[in-house]
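Below is one structure, written out as C-alpha cells, with a few remarks after it.
The complex appears here minus one protein chain, its other protein chains still in place.
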Amino acid sequence: MTQKTAIYPGSFDPVTNGHLDIIDRGSKIFDRLIVTVLENPRKNAVFSTKERLDMLKLILEDYTNVEVDYYQGLLVDYAEQKKAQVIIKGLRAISDFEYEFQMAMINHKLNPSVETMFMMTNSKFSYLSSSIVKEVASYGGCIQGLVPDSLYDLILSKFQADIKCDTIL
Amino acid sequence: MTQKTAIYPGSFDPVTNGHLDIIDRGSKIFDRLIVTVLENPRKNAVFSTKERLDMLKLILEDYTNVEVDYYQGLLVDYAEQKKAQVIIKGLRAISDFEYEFQMAMINHKLNPSVETMFMMTNSKFSYLSSSIVKEVASYGGCIQGLVPDSLYDLILSKFQADIKCDTIL
Amino acid sequence: MTQKTAIYPGSFDPVTNGHLDIIDRGSKIFDRLIVTVLENPRKNAVFSTKERLDMLKLILEDYTNVEVDYYQGLLVDYAEQKKAQVIIKGLRAISDFEYEFQMAMINHKLNPSVETMFMMTNSKFSYLSSSIVKEVASYGGCIQGLVPDSLYDLILSKFQADIKCDTIL
Amino acid sequence: MTQKTAIYPGSFDPVTNGHLDIIDRGSKIFDRLIVTVLENPRKNAVFSTKERLDMLKLILEDYTNVEVDYYQGLLVDYAEQKKAQVIIKGLRAISDFEYEFQMAMINHKLNPSVETMFMMTNSKFSYLSSSIVKEVASYGGCIQGLVPDSLYDLILSKFQADIKCDTIL
Amino acid sequence: MTQKTAIYPGSFDPVTNGHLDIIDRGSKIFDRLIVTVLENPRKNAVFSTKERLDMLKLILEDYTNVEVDYYQGLLVDYAEQKKAQVIIKGLRAISDFEYEFQMAMINHKLNPSVETMFMMTNSKFSYLSSSIVKEVASYGGCIQGLVPDSLYDLILSKFQADIKCDTIL
Partner (left out) sequence: MTQKTAIYPGSFDPVTNGHLDIIDRGSKIFDRLIVTVLENPRKNAVFSTKERLDMLKLILEDYTNVEVDYYQGLLVDYAEQKKAQVIIKGLRAISDFEYEFQMAMINHKLNPSVETMFMMTNSKFSYLSSSIVKEVASYGGCIQGLVPDSLYDLILSKFQADIKCDTIL
C-alpha cells in the first residue's frame, strides 16, 4: 500500500460549513489531505491569503492527516510537486457542475496521472457558497450555521455590519 | 494507513470501454477495488449475471488489486459488508447526473460512513453507454472502439446481426 | 378579497416527508388547499387510490384548510371545477424540472386562467421521491425520516421486508 | 455546388406543429429534405407507419423539395444510402438535449461523413411533443394549435374522446 | 381569510414584457402585489432607480392591487417589514434556474416564514431579459415586442441609436 494523498483546492473566501463538510469526509478516505488556498491574481478576494490560511488552520487543528497550504499556478503542477494522486472537488446539487467538469478534463489532459474526484456536498449545504456568505453578511444578515462557529466573529469583522441573529438557525 | 477499499457497482450489460477506463483509473487510487455486478430483478438484462462476471474477469485479469463480484440488495449494505469506504461512480459530461446525485444522497442517508465519489468519464467516451452499445449492435452497426476488443465476439454473438466494420473506428 | 384556492396534485405512491413539507408550507399561503391524488390508468401504483387517500387524511387531519381528493382526467379541468386559481408543484433542486415546466406550459395553454406555481422542496428532502422510498423499502432498508412516522408501518407492510433501522436517521 | 440533402428523422406519432415548424425552416436551408418516419420495433406507436406517412404527405404536399419516407435500422446507414450530408434534429429549450447529443456523438463515430445539425424549436412550441398531444387527447382536451389543422380529425379519431374546444387556442 | 401579500423583486433595468406578464398573472393570485426595484450598489444599472420606478408606475397604473416600491438590503427583511408571505420569481425555461433556487434556499434559511414561489415565464418570452434588451438596443436593433409599447421611446432614448423597425415584430 502506497500513501494516498489528495488535494482539496479552493478560494475559501471565506471558509464555509460546506467546505468543512467536504474536508471532514475527505480526510477519512485519503491518508493525507492537503487543503490548498488557490491564489488567483485576477480575482479580488475579500480575505487575504493569510486570513484564509488562518481560518483553515483554526478549524482544522484537530485533523491529524490534514495540512493547510497555498499555491499560485497550474493545479496539476502543484499536485505533482506534492505527490498527490487526487484532486477533490465538492459538487453542490445546485452547482457550477459544468465548470468543474471542464476544469477536470483540462487537468486530465495536462497531467493524466492526477485524478479529479467529486464528492457531493451534503444536501443541507446545497445552497451555500462563499459568495452567498459575503452577500448575506454585507447586508447584516445572520451567518450562523453558514460558517464554522469559531470563524463567526472573524468573518463578520470584515463587513462593519450590525449583527442580526434573532434565532439560532 | 488503513487499507482503502472502493466499490465500482454497475449493470455492465455489457461492459464498455467507458467502464474499463473508470476501473483502470480507480484501481490506481484505491488499495483494493471491487467491481460489482448489481442484479436488478426489475430490469431485463440482455446478458446473464454469469456472462457479465465472465466479461469483467476476462478484461481485468491483469489488475492485481481488482476483484469481481455481484450483489442484489441495498448498495450501502454491501459496502458495509465488504468494509468499503467508498463507492465510485463514473459521470459522463452527458449523463444521468441528477439520478446519480439522488442515489448518492439517499445512500449517504442510509449509511453516512460510506462515501460516493464521482470520477469524470474520459471525454472520448462521453457518448458511450451499455444501452448505446446494444442499440448499435441490434442494427448490425460496428461496435469496435465501444467495447474492449477481447469482448467483441462475445457481445456480438447475442445479436445475430451481420458484423459491419468497414473501418477500424 | 376573494378566496384563493390551490391544488397540490400528485401520485403520492406513497406520501413522503417531501410532500408533507410542501403541503404544510402551501397551506399557509392559500386560503384553501386541495391535495389531489391523480389516478393514472397507465401507471401501476403500488398503493391503491384508497390507501393513498387514507395516508393523506391521516397526516393532514389537523390542517383545517386542507382537503383531500382524487381525480382522473385533465388537471386544468379539475382546477376549473374546483374554482382553483393555482396548481402547486414542488421542485427538487434535483428534479424533473423540465418535465414540470412542460406540463405547466401545456396546462397554461389549455386553460390560461389556472396558474402553476412552483415551491422549492426543502433542501434536506432534495433526494427524496416516492420511487426512492419504494426502492429502499423493497430491499429492507430503513425508511424512517423519509416518510411521516405515522405512515411508517402502513408503507412497510406492502413490502414484506424485514425492517432494518439500527439508528434513527 | 453539390446538392445538399438533409434528413429529418422522427417518430411523428403524431405529427405536431413543432415538427412542421422545423420542416418548414429546414426546407429553406437544404436543397432536398427527406422527412423519415423511424420505425422502432421496441416502441408501441399509437399511429401505424402508414398513418404517420399519410399525415406527413398531407401537410407537406406543397413543399416541392421535401420527400416523405420511412426506415428501420441505423440512421447513419440510411443517410449514406440517401446520399444525405446532414441529419436535422429539433431541440426544444425544454428538451431531451443530452439524449440528442449522445445520439449525435455515436452517429458521428459510426459515420463521420454525416453531420447532425440542431435547430432550435420555435419558443411558442417549446412545451410541445407527440407525447403531450396524446396525453391531452386521451383526456378529451383540446389539441387545436398543437397539431396542424388538417390533421385534427384524424388524430382525434384515435382517442374516442369527446372533443372539447371552447375557445380557439 | 387573511390578506395575502406577495413581493415581485427585480432589477427592472429596464422593464420587459416578460416582467409585465409575471406581474399581470401574479396580481390575480395574491390580494396585494408589491413590485420592488432592488437597488444593488455593486451593479451598474443603465436606468436610475427613479427611471425604473417611473417605468413600472406607468405600465401598472391600472392595476388596483399592485404597488411599486424600491429597496436596498436583504430581501427577507423587506418582506417581513411589508408583512408579505410570498416572494414571486419568474423562471424562464431558459433561465438562471440554479441561481434562483440558491437564493430561495438561503432566503428560506434566513426567514422560514417567507416563501419563494416560482412562476413560469410565458414561453413566448423565454428568450427575453433586460440584458438582451440592452444588447439589442445598443446596436440599434428593434425592441418592439420586447418591452411594453408605452416604454419604447423612453428606453431607446438611453441608447442614442437609430431606431430600426422595418416590421412590427
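Should a chain be cited, it is by its letter among A, B, C, D and E, assigned in written order, with residues numbered from 1 in that chain.
Rule of thumb we're sticking to: a contact is a pair of C-beta atoms (placed from the backbone, for glycine too) under 8 Å apart; a residue touches a chain by one contact, two chains touch by 3 or more.
Note that this is a predicted model, so its numbers are computed, not measured.
Within the full complex, the chain left out of the display contacts the shown chains A, B, D, E.
Remark: the omitted chain is touched by one listed residue; of D:45, D:58 or D:119 this is D:119. What chain E contributes to its contact with the hidden chain is residues 94-95, 126-129, 132, 136, 139-142, 145-146, 169.
In the full complex, chain A makes contact with the omitted chain through residues 73-74, 76-77, 98, 101-102, 105-106, 109-110.
By the touch rule set out above, chain B reaches the unshown chain at residues 93-94, 123-124, 126-127.
Please note the rule applied: only the chains that are shown with their structure count from here on.
Traced through touching neighbours, the fewest hops from chain B to chain D number 1.
Ranked by distance of CA centroids from chain D, the top chain is A. Between chain C and chain E, the centres computed from C-alpha atoms are 31 Å apart. Centroids built from CA atoms put chain E at 48 Å from chain B.
Each chain gets a centre from the mean of its Cα atoms; for chain B and chain C, those two points are 34 Å apart. Multi-chain contact residues, meaning those touching two or more other chains, occur in chain C at positions 93-94, 98, 101, 105, 123, 126-127.
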